[in-house]
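Structure first, commentary second.
Shown here: the complex without one of its protein chains, the others still in place.
Letters A and B name the chains as they come in the text, with residue numbers starting at 1 for each one.
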Amino acid sequence: MSDIGPGAAQGTGKGDWPLYEVFVRGKRGLNHVHVGSLHAADDAMALTHARDLYTRRNEGVSIWVVRSEHIAASTRDEKDPFFAPSADKVYRHPTFYDIPDDVPHI
Amino acid sequence: MSDDHVYMTLAEGHEDDARWAYGTGFEDPLHGVDTTVPEGVDAGRLAADCVALADDALVSAQRLAEWTTRAPELEEEVALANIGLDLLGQARLLYARAGQVDGTGRDEDAYAYFRDAEDFGNVRLAELPCGDFAFSIVRLLVLSSWRLAHFEQLSAHPDPVLAAIAAKGVKELTYHRQYAAEWAVRLGDGTEESRRRTRTAMEQVAPYLGELFTAYDVRDEVVAVLRQVTEAAGLPMPVYRPLPGAGRAGEHTEHLAPLLAELQSVARAHPGATW
Partner (left out) sequence: MTTTHSAEVPLQELQQQFDATIARDQRVEPRDWMPDGYRKTLVRQIAQHAHSEIIGMQPEGEWITRAPSLRRKAILFAKVQDEAGHGLYLYSAAETLGADRADLTERLIEGRQKYSSIFNYPTPTFADVGVIGWFVDGAAICNQVPLCRSSYGPYARAMVRICKEESFHQRQGYELLMTMMRGTEAQRAMVQDSVNRWWWPSLMMFGPPDGDSPNSAASMAWKIKRHSNDELRQRFVDMTVPQAEKLGVTLPDPALRWNEERGSHDFGTPDWEELKQVISGGGPCNAERVERRRSAHEEGAWVREAATAHAAKQARRVHEGATA
């Protein structure tokens, strides 16, 4: 989500199309990756534009488009308590538990 | 400078994944397809059919290329170029097939650059000037629906090369039709101005529908698409009043000759040159 800015000021013209963020999962990918943004008047147009701009015409590629204004994001500047350190909660770390070596798949 | 390594990797073998919109590929989609003309297929007829379809595609691609740097939004620049490139790609394959089977051994450029307007078989709707965006969209809607319906039949053609070209084309044309339909609805059901321009576009296209259905018997399919779009846009269906004459017979409007003059200008100024 690192490429999404604090929210572009919306143009005031009646022909200004809102900003969409584009996420693509490739044929062999495991999850959607943010690839950039574009302007479109509606969701269908956003998908069409995303297809033209960010993918080659491969079947099986999945595209998500989301209005930028609908994305809530954290900032690097935020400190505690948002990213509460889990160092003091050792039971969340696997090394806390003493498992014998011969137990499989652990 | 320490950036040499980055520059070197750019010069290395170019993988496909970076080329997100680099045209319709430069690999040969007919690779592995047997190119001999099958028994029972009339080679002359096959060649003529291929050339006519190629002419439609080339002339359409030329009109789409005229939108470069003039499209109503940058995203549409990319979209229209995609469609133009698809059609140009189809033209190239079809001309190549014609040259293989008509006994002349001509290449794609011989057909595109060294024939005159009266020898071109494209339908007249394709050669009309771009007009405004509404006209280009409505024209694209009609031509892509028409071509798609015909290509769906051609996918079962006894000539394996033409069948392969058609099968590839069906995927592309489905997208072209969808793009055009979405825009036709937006413009038809947008503002007062866009609605007016879309109605005008439909009226301007209507006289040229007749020869499409004479060429290929796909009237029902095309009319169904137009009906769907006009209903969604809240517009009346265009009135069917066909103009006499047919591009397929070499009868063209005054617009084709200047289009070809421009298209062919550099090639003809250097006959025999390789580019």
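The rule is simple: a residue touches a chain if its C-beta (ideal position, glycine included) is under 8 Å from a C-beta of that chain, and two chains touch if they have at least 3 such contacts.
Note that the structure is a prediction, hence the values are computed from the model and not measured.
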Per the definition of touch given earlier, which of B:E66, B:E152, B:E203 or B:E221 contacts the omitted chain?
B:E66
Residue touching the undisplayed chain, where the options are B:A52, B:A98 or B:A112:
B:A112
Of the residues listed, B:R92, B:R124, B:R147 or B:H252, which one is in contact with the missing chain?
B:R92
Please give every residue of chain B in contact with the chain that is not shown.
1, 3, 6-7, 10-11, 14, 18-24, 58, 62, 65-66, 68-78, 81-82, 84-85, 88-89, 91-92, 95, 108-109, 112-113, 133, 185-187, 189-191, 193-194, 197, 262-263, 265-267, 270, 272-275
Positions on chain A where the hidden chain makes contact:
2-11, 13-17, 19, 36-39, 41-42, 45, 53, 68-79, 82
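Here is the rule we use: only the chains that are shown with their structure count from here on.
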Which residues of chain A touch chain B in the complex?
17, 38-41, 44-45, 48-49, 52-57
Using the touch definition from the top, list the residues of chain B that touch chain A in their complex.
16, 19-21, 73, 75, 78-79, 82, 171, 175, 178-179, 182, 186
